[in-house]
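For this view, one protein chain was removed and the others were kept in their places.
And then subunit A:
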Amino acid sequence: MNSLQVAFADGMTIAKRNALKIRRAPDLLGGVIMLPVVFVLLFTYVFGSMIELPGLSYAEYMLPGIFVMTITSSAQITGYTLTQDLQKGIFDRFRTLPMSPSAVLTGQTVSDLIMNVTSIVTMALVGLLVGWRIHSSPLEALLGFGLLLLFAYAFSWVTATVALALRTPEIFNNIATLVSLPLVFLSNAFVDSTRLPGPLQAVAEWNPVSTFIQAARVLFGNASSALPAPSAWPLRHAVPVSLLWSVVLLAVFVPLATRLYKRAVSR
């Protein structure tokens, strides 16, 4: 095996270990399956009953936002388990083994991806039950799911970086909530960003979360023709800009997380 194959095989071994872990821990599993179901039902029924969108069910408008919100909130599982591992001795075991040093983080992010696939499929199914429909071509829909997973993968590296910098599960949880809540609620997830007051509108329109949500709406055919088209540049080109965002996030956070991992385990 060459070193790339070794790195891949080791990453998969760690991913399998993390997946087993999530399957065994009821609290984590709840975050992957229960929370997304609750989000879909709660947001579509509670908000859906308040707003009328001509030509589109509220569920259709909402679901892309719920997808993205769930991804950002389940990323907390990543960070939480990573900080817990840091406090136990398991990384010491890994570091005395001839495994690829990058495997811990690639394994972690790949298992997060599996977790996200599970919760996105769950949400899509529940979504279909409550009236969500895809109005685009199968190819576009597939691209839509692909883009959501790309976002999920890039966001896992962001979370891993934050977790490795903070290092304790409790501190991580507090900070993660503090960051992810405004990230989602100061976006176009549940409100029409054009109707927000000036400075908030600028924040919401340039918020990368909005770009991904808009891109998902476009790709699933869930953008409402009744709402004014967003005028901000990232929202007008949501699909390419969200691809760009993914590349930038990965380019910044993969090396950063890797560096912090080395620092965190060698103390």
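Everything that follows uses one rule, which is that a residue touches a chain if its C-beta (ideal position, glycine included) is under 8 Å from a C-beta of that chain, and two chains touch if they have at least 3 such contacts; residues count from 1.
Keep this in mind: contacts and distances are computed from a predicted model.
Trainee: Pick, from "ABC-2 type transport system ATP-binding protein", "Signal recognition particle protein", "Formate dehydrogenase subunit alpha" or "ATP-dependent DNA helicase RecQ", the protein name that UniProt gives for the chain of this complex that is not shown.
Mentor: The record for the missing subunit names the protein "ABC-2 type transport system ATP-binding protein".
Trainee: Any idea which of A:40, A:99, A:164 or A:235 touches the chain not displayed?
Mentor: Reading the full complex, the residue touching the unseen chain is A:99.
Trainee: List the subunit A residues touching the unshown chain?
Mentor: Touch with the absent chain occurs at residues 1, 6, 9-10, 13, 16-17, 20-21, 24-25, 88-99, 101, 103, 266.
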